[in-house]
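For this view, one protein chain was removed and the others were kept in their places.
So, chain A:
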Amino acid sequence: MSIAAATPARLQFRKPSVIPGFGLTLGFTVLYLTLIVLIPLAGVVWRTTELGWADFWAIATDDRTVSALKVSFGTALLAAAVNVVFGVLVAWVLVRYRFPGRRILDAAVDLPFALPTAVAGIALAAIYAPNGWVGQFLAPLGIKVAFTPLGIVVALIFIGLPFVVRTVQPVMEEIDKEVEEVAATLGANRLQTVARVILPGLAPAVLTGFALAFARAVGEYGSVIFIAGNIPYVSEIAPLLIVIRLEEFHYAGATAIAAIMLVISFAMLFVINLIQAWSRRRYGYVG
């Protein structure tokens, strides 16, 4: 594509540039995106509309669907909340303190990104089973983790941790020490400085981390199904119910649940973008 090709009509779509390859790369990008992502996703929408509102509503309000969605969202919310507390703590320790093994610990935080979910699932199930390494100490206390909703929370904590740490950590690194010094000279003790000066500035990053961990946890499948026990109405997650419906060749049922989950995850994506836009205006960084 030459400069001459940049006619006024094109100008409106893109700024002129001497660099070639715009048409080729953008064309390929859009084509590939359409074939791999957009058309298949549109299929879900199409199948849902085909279903009709009455059928869709019947599936969506079915007891088993509702309890599966409740289990998915409840456990994901709880796990994301735990991850916020410990994720911020871990990020703080990694950013502020120097101790032997810090670098290894920092790298280890990404383990849930790298470890296949099925492997994490069977390992967690083995650890938290009543005769497992951790489970044997919890069993006498009457706490059952594996094969209960609590087990789902444990798996989702594993999956979601890096999202919180990796969102909060870079923002924490950028905190201006002078702000803390000012707080100290104005008579704030350390706890006040942390609670009322540092943490509020981290709020958008923490919220984004929470939303990312939550969004990931809601859809998680591999690590959960081994530890959950998968009892309908108790510890059956929504993605598993989709798989069960598919195995029964009940495509409409699977599609309807998928459509609900898609709507919710796109809403989450929208919320995350809102938080980031707000953060850019209010705090000058992208959380």
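In this section, a contact is a pair of C-beta atoms (placed from the backbone, for glycine too) under 8 Å apart; a residue touches a chain by one contact, two chains touch by 3 or more; residues count from 1.
Convention: contacts and distances are computed from a predicted model.
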| item | value |
| --- | --- |
| Complex member absent from the view - protein name from UniProt, among "Hydantoinase B/oxoprolinase family protein", "ATP-binding cassette domain-containing protein", "Amidohydrolase family protein" or "Sulfate transport system permease protein CysW" | "Sulfate transport system permease protein CysW" |
| Given A:71, A:120 or A:146, the one touching the chain that is not displayed | A:120 |
| Absent chain, residues of chain A that touch it | 12-15, 17-22, 24-26, 28-30, 32-33, 36-41, 43-44, 47, 86, 89-90, 92-94, 96-97, 99, 103, 105-120, 122-124, 126-127, 133-134, 157-158, 161-162, 166-167, 169-170, 177, 180-181, 184-185, 190, 193, 215, 218-222, 226, 239-240, 242-243, 246, 251, 254-255, 258, 261-262, 265-266, 268-269, 273, 286 |
